[in-house]
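Working notes, structure below.
Omission of a single protein chain aside, the complex is shown with its protein chains in their original locations.
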Amino acid sequence: MTSANKQIRAARYGMTIDVDRCNGCGACMVACSVENNVPPAHEGATDRKGLTWIRVYKVDNGEEYPNRRTAFVPVMCQHCGNETPCVHVCPQQAVDVDPSTGVVGEMPQRCLGCRYCMAACPYHARYFNWWDPAWPAGMEKTLNPGVTPRMRGVVEKCNLCHGRWHAAKERAAAEGKPDTEPVDYLPACAEACPTGAIHFGDLNDSASAAAKEAAEPESFRLLEKLNTQPKIYYRSKKEWVREIAAAPRPGTGKENTRG
Amino acid sequence: MNTTRREVLMFAGGSAVGVLFTPAPWRLITDSALWSENWPGIPAPGHGEIRTRYTNCSLCTAGCAVRARCVGDQPVQLSGVSGHPLTHGALCPFGLAGHHLPYLPSRVKQGPAKEAADAVANGIAKCGAGECVATLDLQPARTASWTYRRAMAALKNGRYVAPSGDSSVAVDLSQARTVLSFGVPVLDGWGTPGNVNTARGGFRLIQIEAVESRTATMADQWLRIRPGSEDALAQALAGTAPIATAADATGLATSEIVALIAQLEHDGPTLVLGSSRLASSGRTVIARREAPVPAEWQKAAPVTALASLPDRSVRVLLIDESAQGEYLPWHTIEKKLVSDNPVIVAFAWSREGYARHANFVLPVGVYPEVAGDIPSAIDSVAATFRIAAPLVSPPADMVKPEQFVAAAAGLATGDTLRERADAIHKAARGSLFTYADAKSQALKDVTADAFWKALNAGACWIDAPDDKAPVAQLAAAGTESRPAEQADLPLAVVVSRELTPGSPILSKLYQESNLRLAPNRVALNPACGLEDGAQAVFETLLGKCHVGVTLDAGVPAGVVQVSGSPAVLDLCAAGVRAKVVRV
Partner (left out) sequence: MASQSMDRQFITRGLTRCSGSKFLWWISPWIALLLFGLYAAALCLIKGLNQTNMDNRFAFGLWIFLDLTVIALGAGAFFTGFLLYILKLDELRSVINSAVVIGLVCYSGAMCVLAVDVGQPLRAWFTFWYPNVHSMLTEVTFCISCYLTVLAIEYVPIVLRNRKLRQVPSFLVFEFELHKLIYVLAGVGTFLSFFHQGSLGGLYGVLRGRPFAFREGLAVWPSTFFLFILSAAAVGPSFILLTTWLVEKLSHKRLVRPEVLQLLGRISGSLLAVYVLAKSIDTLVWINRTSPETGFQAWQYYSWKPFGSWILVAEIGLFGLVPALILLAPKLRRRTGWLVSGAVLACLGVALNRFVLTVQTLALPTLSFDRFLSYTPSWQETGTFLAVVAYGVLVYSFSFRYFQLFPQERELKIAAPQMEEERELVGRS
């Protein structure tokens, strides 16, 4: 009927996270695990062997009371847009950047478990299944049918709730909307945050809250000098929090010991 | 025709090469990838129609509205209901995983209901002079709490015991310009989180606490005092004690306390949480009329504080642990029991709490299996009535504590929730907010049946505002004394409670990230010499138990912060000191 010249309007899904609002409650971490069928910790798991697609770190300015300042920074896959480190290194092409959404997707079914991508990621956003997933008896009934559980030996990470994006696409198709337009949806963490610290949206859409906030001067990204162009922006009015984003402090003995 | 061996070999070789040009071997190769993806033992999610249902979370008195995404009848995901006038769509990490609770490994599945009933009847008959039958209700002000009070009134020596806290008083955050909190976790699980977050911009929060809690981190000002010196500081702020004494006790500078007094004077109205020595000002704390109750229920026992019961006077103790509430350390309860064979019945869904101490542990349904109403939250200016409408069926053989206690006291009851709803409907005031359509309407425009149906499908009744409500004051718990120094128990104990037990998925916040202090862990300053994750023994004068160690620079030296595990709380009392020794 018509030419095949459909221009897909590409979205660049991203987030702004207001660090000044985050109180470290962990609702985002729980909502993410429920949505994505992340299993509870195995007995031997610690914070170094756990599966936390989004993880809230408690950071401080290294001072003692009364000059001590603390903040909470949720970190998930930053969905790097430029020379995405993990995409380049995966030997099996199990990681790719979706050009229509900007989301860095992981295919656990193709993952060999070589963990090269984990070494490549500077944000430590990738997690390995050191154990087979196990839920207490009966709790498998509560698994989300939109997401496949993974088995051991594969790497997994935040994919901006790809299952929800798919469901939104299907809904849009059922409503007759053109499939060249990006869809509106909300990942579990943004939906669950009780303080409203996480704003999700299409960074290409200048009308979206996320795009507007990302352009503001108090917005910054982690490790900007590495030039990975992440799509997760953090916001804070506090100077010391913005400094946190740059690079590690040398060992002063006052290093952060939580998380 | 004779086929030679050479021809057979040529045919085989040619076929081998030829088959490579067919899809067959390549499909087999890629199929082996599928075999490596779907090993047995990896559970598959269920299938079914996706439905949305609504309820209210009964894990705490916030009673946040819940939208449940269900596969068939099984909830697979919970989220808040945005637009709710009180909870504003917020749900805490515990509520987000509430649908896992029925599958907890520590679930109590069976119990000797008949034997327990007989033992209770015997105990009631054996009660002598000065002895009593007590029902300990850990989440008072529910409809079931009225049944207990009525049941205890029906007995000649029945007592209704509840932890301190007055539900006839409410906090109005919108009226406060300053909130002075003595260790109350205002921003981390107090009141209704959605309401606190919405009101946050309107007040300055001063947190007075010995450790750097989440609230202290987010507060506008955190004043670090020595554990147990809250009372001294409050007295100085109230002007009933000299500032120098407070400075001495708390470790704050005199100038800091003077500045604080000035702040409270100029930046009122001030809401004071966590201490009754200092009064809140303005209309920050007001009296709140309760949701209407059927007239026949007024013959009910009054609320008795545990401390006011005489020691060794309780012959039969019925503990309703079915709703999560404040865990009272066992030693405070044990001393009220008679010394010769008291009957202790615990209605519990988990083995971790009073089930460890009771003679009879009777299994109950857990959220989201059982219908029960949720008391009004402390920061709800108007009374509310909401039911935790069940989303799944409880297992067979569950006991209903309300019915058990009523039967033991010989009190005839019907569907108490329905009776309550009808009484509220009769009073014809207030509004009904239904979750499915996020609409609010006046209660008088709704029939009684429609009201009952809406409550069970996910809704909230909010009382009409009472502009003439008198100003009131919050009653705080018993004041903590400054722990005396003790050579072999060098650590002062600070308790910060987590809702426990919770879903196994909370390991994300506990051992997989150390974001929150796990119930079976204690937090110590990094200079304590132990490693993070070390196994240790936590010991006080009341006993010892195994814990794990979390290092936290927000905990000052000389202090140990404990979380909400009942086993640990049993060892804590006001002003207790402890030691933590590596195993």
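Order as written gives the chain letters A and B; numbering starts at 1 within each chain.
Definition applied: contacts are C-beta pairs under 8 Å (C-beta built on N, C-alpha and C of every residue); 3 or more make two chains touch, one makes a residue touch a chain.
All values derive from a computational prediction rather than experimental measurement.
Peer 1: Return the single residue from A:C28, A:V154 or A:L186 that touches the missing chain.
Peer 2: A:V154
Peer 1: Hey, which of A:G50, A:P149 or A:G163 is the one touching the hidden chain?
Peer 2: The missing chain is touched by A:G50.
Peer 1: Pick out which of A:C77, A:M139 or A:L222 touches the chain that's been left out of the picture.
Peer 2: The single option touching the absent chain is A:L222.
Peer 1: Which one, A:H42, A:R68, A:K141 or A:H162, makes contact with the chain that was left out?
Peer 2: Considering the complete complex, A:H42 is the one touching the chain left out.
Peer 1: I'm checking contacts with the chain that's been left out. Which of A:A11, A:A27 or A:V59 qualifies?
Peer 2: Of the listed residues, the one touching the omitted chain is A:V59.
Peer 1: Footprint of the hidden chain on subunit B, which residues?
Peer 2: Looking at subunit B, the ones touching the missing chain are residues 29-30, 32-33, 35-36.
Peer 1: Over the whole complex, note the residues of subunit A touching the chain we left out.
Peer 2: Contact residues on subunit A toward the absent chain are 42, 44, 46, 48-50, 57-59, 73, 75, 83, 85, 87-94, 110-116, 118-124, 126-132, 152-155, 222-228, 243-251, 255-257, 259.
Heads up, the rule we're going with is that only the chains that are shown with their structure count from here on.
Peer 1: How big is the gap, in whole Å, between where the Cα atoms of subunit A centre and where those of subunit B centre?
Peer 2: Here the centre of subunit B sits 29 Å away from the centre of subunit A.
Peer 1: Spell out the part of subunit B that touches subunit A in their complex, as residue ranges.
Peer 2: 33, 37, 39, 41-48, 50, 71, 74-80, 90-93, 96-97, 99-100, 102-105, 187-188, 193-194, 197, 212, 214-215, 217-218, 224, 503-516, 526, 532-533, 550-554, 556
Peer 1: Show me the residue ranges of subunit A that touch subunit B in the complex, using the header's touch definition.
Peer 2: Touch list, subunit A to subunit B: 23-27, 29-31, 33-35, 37-38, 40-41, 45-47, 50-52, 55-56, 58, 60, 65-66, 68, 70-72, 109-110, 132-133, 135-147, 149-151, 188, 191-192, 194-196, 256-259.
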